[in-house]
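What follows is an incomplete set of chains from the complex, kept in their original frame.
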Amino acid sequence: MYYYKEELINKIEVDQPDPAAAKVLQETLGGQFGEMRTMMQYFFQSSNFRGKDKPFRDLLRGVFLEEIAHVELVQNTINQLLNEAGGSMPGNEAADAAPLNEAIKHANPHHFIMGAKSSLPVDAGGNPWNGSWVYSHGNLIADMLNNVVLESTGVLQKTRIYEMSSNKAFRETLGFLIVRDNAHQNAFAKALEALGVEWGKLFPVPNYDINKYPECRKFVDMGYHNVQFNFRLDDTRIGEVLYGKSPSRNGEAFTVTPPPAGFPVPQLPDMPNEHSPGLVDMMN
Amino acid sequence: MYYYKEELINKIEVDQPDPAAAKVLQETLGGQFGEMRTMMQYFFQSSNFRGKDKPFRDLLRGVFLEEIAHVELVQNTINQLLNEAGGSMPGNEAADAAPLNEAIKHANPHHFIMGAKSSLPVDAGGNPWNGSWVYSHGNLIADMLNNVVLESTGVLQKTRIYEMSSNKAFRETLGFLIVRDNAHQNAFAKALEALGVEWGKLFPVPNYDINKYPECRKFVDMGYHNVQFNFRLDDTRIGEVLYGKSPSRNGEAFTVTPPPAGFPVPQLPDMPNEHSPGLVDMMN
């Protein structure tokens, strides 16, 4: 069973609204290689696990647990990017000139029609998240090779999305996730090393220079690219797979540690003009 | 952030393999009104919540947390229904007559091609789970009315699926979920009562007679139809909404309690013939 403490895994930077950035960041939430995919893929792989090699099952479930927190982080980041887009619109001002006319120009219109300026389970093109993306074939090697591709593609896409806006909320979250995808890529590659692969000079994929992404640096300084966070309330055997040198070409050790100290979940303001939340003068 | 203890929220009964039952039970996992939908819908609703009425946010997140455990329960039930379908097939017996020839006749063939006799994120018709099903419009009343329909439809579908097999693994899980859907229906209806609705003699929907479902009775005896389980490791204000009489026509109180004692997560056997898990003689 699953337990919760109301804390985000990284902080939400506050910056100007940027609906175009919110639109492309949806790829990281609901895209084919986004956080909903990783979350559900590792959920199915751990529930469908066969055989006695429990440390591998614990690895799959361990990454799944962190991915739930990643989904929550990206949801909150998109909400921050959309908040007050089109102005604050404090009341029912429908008779005025159209306040969202400009806001929707480069936006996903569903962010304003379905979400009340908030996140959706879709990708950057507006396509809904799709269960056929989940890879869970029950062959442990095939599953983990797919996981390596999934995490590598996650980093690759994020380094490209990073170039689409310099908004601070946008880049802080991307910087954090790039480092954590790298760590998860290392975790699955590490598990495949236990099964015989020598990755040589291949990892990480893509071959990016961490110094080019200032938002990544503080997390690298904290060693976040080489640790697996442990969200278990009971024992886990994940350490029987994850120990020794990182598969990345950095000569460092890969370890299991407690999760980071959490950050507050932002509280979004009322939007009477969007009828959200819609409780006005009813609870009195 | 999200924490885990390796326990199922209800037990998995062991019975004969039944691939046809596994196929239809997928509706309860990956269908439009299944557990993946409830899980993701309440996840988005709680992350996208606006305004200061935190007890409602705590309600949405609280039900979300239980739904993760429901998804895990149905995944394990489907795996039990598929386990050993087509015989035990202990080794690479490909040269023999086709052992899966009969098994796939009334089955979802993807249970054997993609899953290694295990669950998939699809519905009873094999359609993949789809993000467009998630309803999160940011209007609290509209969101909760949709949640009432969602939980009511969940019960309605489960009472129909129940008639499709008498397999014990199948009916034990359906029985548990029918009672819990009823409880969640009550929880959202309760919250709407706080906003002005008198449901009269309407609930529950459908108007089913609990005595017709023997698997439900033990859960009703434990009061599971009128409680909200609390999976929070920190404080929650959910009790400010959920208290007093249940909206169901039973005159009982609706309360918040700790989660039930857990049940072991089954360990599935190796299936060398399906190349699952595929580690044979490599770890030595």
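As written, the chains take the letters A and B, and residue 1 is the first residue of each chain.
One rule holds for everything that comes next: a contact is a pair of C-beta atoms (placed from the backbone, for glycine too) under 8 Å apart; a residue touches a chain by one contact, two chains touch by 3 or more.
As the structure is a computational prediction, the values presented were derived from the model and not from experiment.
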item: Size of the entire homomeric complex in copies, 2 being in place; value: 6
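One rule holds in what follows: only the chains that are shown with their structure count from here on.
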item: Chain centre separation in whole Å, for chain B relative to chain A (CA means); value: 25
item: Chain A to chain B touching residues, read off their complex; value: 1-9, 30, 36, 40, 43-44, 47-53, 56, 61, 65, 68-69, 71-72, 75-76, 79, 114-122, 128-132, 134, 136-142, 194-196, 231-234, 259, 262, 267-271, 274-279, 282-283
